[in-house]
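The other protein chains are all here in position, but one chain of the complex has been omitted.
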Amino acid sequence: MTTVHIPFLQTGTLAVGGRLLEDEERSVQSQADRPSSLTKGHRACQGCAEALAARWVMDTAVEAADDKLIVANATGCLEVFSTLYPESAWKPPWIHSVFANAAAVATGIAASLHAQGRDDIRVLAQGGDGGTVDIGLAAVSGMFERNDDVLYVCYDNQGYMNTGVQRSSATPTSARTATTPAVGCQPGAPVGQGKSMPKIAMAHEIPYVATATVADLRDLEHKVRTAMSIHGARYLHVLVPCPLGWGASSAESIRLSRAAVQSGIFPVIESRAGELTDVQPIRQRMDVEEYLRPQARFAHLFKPGGEDALDRWRAMAERNIRHYDLLGERS
Amino acid sequence: MREVLEGSQAVARTVARCRPGVVCAYPISPQTHIVEALSVMARTGELADCEYVNVESEFSAMSVAIGASAAGSRAYTATASQGLLYMSEAVFNAAGMGLPIVMTVANRAIGAPINIWNDHSDAMALRDSGWLQLYAADNQEAADLHVTAFAIAEELEIPAMVCMDGFVLTHATDVLELPTQEQIDAFLPGYEPKQVLDVLHPTTIGTMAGPESFTETKYLQHLRFLDAADVIQRWSDRFHDTFGREAGGLVARYDAHTFDRDREAPGANAEDIVVVAMGSVLGTLQAALPELRAEGIPVRLLGVSSFRPFPGGALRDALGDSRHVVVIDRALELGSGGVLTGCVGRALAGTRSRIHSVVAGLGGRPILEESLRDVIRRAHSRDLPTLEFMDLKAGGIPRPPVGATEVAR
């Protein structure tokens, strides 16, 4: 699909770069002089995948927009760790207003630029899952419905991590958070899968919707570039493991993302105008346990009584694999 | 050119002539006619080079305005009541970030109980949001105030609400003379933000401030707000000089006998009872008070044009030697009294003034001239309490009819 695997190379396009790659195969992140739009000195926790994803997304967008990019950011970890006065880790023009309105602020910027005849300047809005799926949903939906010329990026770490790891409606079933403790007869987050924001976005039939993870840089860069080549409302949903909130080692953020994709838990897809147009097949199938076990938020799944929840996870993976044909059995 | 216009139409046309770059619209009574009129102008081209955005809530209306203003556009929206409260988080934010958005507030009561009629509870609830609040006494002033509001807000980089009484003004038709496009182009400078989202000179706007700098940041905003009084007065004077009529300013003075608006009117005398009010009730008072003068009651009228910043100095000047004040208040601070009264009281602290708070016209209750006169007479005869609810019905509220529950029982 989106990732090009070049068979005659050590790492093909699986790694960030590689000395054997042709120029056109090089990722933005592999360039010594990449923009580093979110630069060093930010205060994200060790191993923060949101910080990583934000740089990846932004650098690609900045390149695609020929340095003409304005960013609106929702309240949340990303905003707090990057902009504690008088310091800012951002390089592009960047604005933070409040928690729920990043999409609307971005609409305002886009409207202003259009009124000024500056459609060459592109607008990106970003927020966490709380700011997107929960409190910001109305604004995001409004922006989609109006088809405003904004790329909205949700960094989904599946909870309110900035406030101390509380449940959001993107928190998956059985996950332990500070407000869904792992006690009682149904420990962790209630049964259900949280809201699927990509599906909600697709239901708006906007020009472009995609999901991505920090486990596949090329795929993510490709999707940002594709999104930037389109005008109108676009949505990119990036899974970003949170070492703190997920109770995982800081070194494992990328590995967990990989396990989420390769187990079928997190389908990596592309959609245009509401239609599913591409699915990244599983490359090396992993068991859901490889995703769940390293995370302390799921520790209770591996204790007596956790079997039902574990079964639900397996069923979820199976359903995704079937629904999205992640093993490429139908194609 | 004098024309017969509904207040909302007048405001919409004037706003359009101020050449906003982005207008955000979300319907709520009694503001709706304004954005409806603007939507027509956006389609006909009368409102050119402007993005008209139909948002999905007031919260987004203000948020879109924030983005637009931060990106360098003159941004406008209108709201009322619940809508103002619904957007309130963004309202505070716009002020904190120094974005000179202009917003019409078609003043309306706040529920519950839900009520679409006029009082000042909505704007009063956001009195500390950091916005300028400029009150129109009539539709001519409502239209004209928008021109000065943009000028003042953009010079100060503080957003401004133009408050006009819902229905009483928005839906009332008057003979008006709107500033022409040429006049406004000559009067109102273009918007040149001091700080803007600019790809050539990137900045980060909206950082987090810790305890080490938050107080100082707020103090700076306070100083800026103090500057606002002079700027408001200056633009009001300039408008008066240009157009030959009053619009805004800090307080409105009225002639002691004709009760016509008169910026040269002297301050009140020691024996005068001064009636202080905001908004369209000033027009009612202009009609009601001459009869009291004739009765020999020494009454003067004083309008508060700028509620935020609150013009303490201008108020004291206009009160002159009078120490007897009756405030007609259209918003209630429960358990305390009128909201405007509180501000007047703070401005007159240490002057040993006798201040009455008359709460009137809540939720659209008509304010009758005779009721106003009755209040003043009682103030004159010293039997008006400190807090008075004008025309409070003795019978209270009608009881609900017997419903199904009762029948079943």
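All chains are identified by letter, namely A and B, in their written order; residue positions are counted from 1 within each chain.
The rule is short, and it goes like this: contacts are C-beta pairs under 8 Å (C-beta built on N, C-alpha and C of every residue); 3 or more make two chains touch, one makes a residue touch a chain.
Heads up, the rule we're going with is that contacts and distances are computed from a predicted model.
Enquirer: Which of "Acyl carrier protein", "Glycerol operon regulatory protein", "NAD(P)-binding protein" or "Sugar ABC transporter permease" is the UniProt protein name of the chain not shown?
Expert: Of "Acyl carrier protein", "Glycerol operon regulatory protein", "NAD(P)-binding protein" or "Sugar ABC transporter permease", the absent chain's UniProt record names it "NAD(P)-binding protein".
Enquirer: In the whole complex, not just what's shown, which of A:41, A:117, A:184 or A:304 touches the removed chain?
Expert: A:41
Enquirer: For the chain left off this view, which of B:12, B:97 or B:251 is in contact with it?
Expert: B:97
Enquirer: Based on the whole complex, identify which of A:76, A:92 or A:159 touches the chain you can't see.
Expert: A:92
Enquirer: Touching the absent chain in the whole complex: find that residue among B:158, B:232 or B:251.
Expert: Once the missing chain is taken into account, the touching residue is B:158.
Enquirer: If the hidden chain were put back, which residues of subunit B would touch it?
Expert: 96-99, 155-158, 194-195, 202-207, 209, 213-214, 216-217, 219-220, 223-224, 227, 231
Enquirer: In the complete complex, which positions of subunit A touch the hidden chain?
Expert: 5-12, 14-20, 27, 29-30, 32, 36, 38-44, 46-49, 51-52, 55, 82-83, 85-92, 94, 214, 217, 243, 249-255, 258, 283-284
As a convention for this text, only the chains that are shown with their structure count from here on.
Enquirer: Nearest whole angstrom, what separates the Cα centre of subunit A from the Cα centre of subunit B?
Expert: Averaging C-alpha atoms per chain gives centres 44 Å apart.
Enquirer: Write out the stretch or stretches of subunit B touching subunit A in their complex.
Expert: The touching residues are 21-22, 24, 49-51, 53-57, 59-60, 62-73, 75, 89-90, 93, 97, 197-199, 202-210, 213.
Enquirer: Spell out the residues on subunit A that touch subunit B in their complex, using ranges where they run on.
Expert: Where subunit A meets subunit B, its residues are 67-70, 72-73, 79-80, 83-88, 90-98, 100-101, 103-116, 121, 138-139, 141-142, 145-146, 148.
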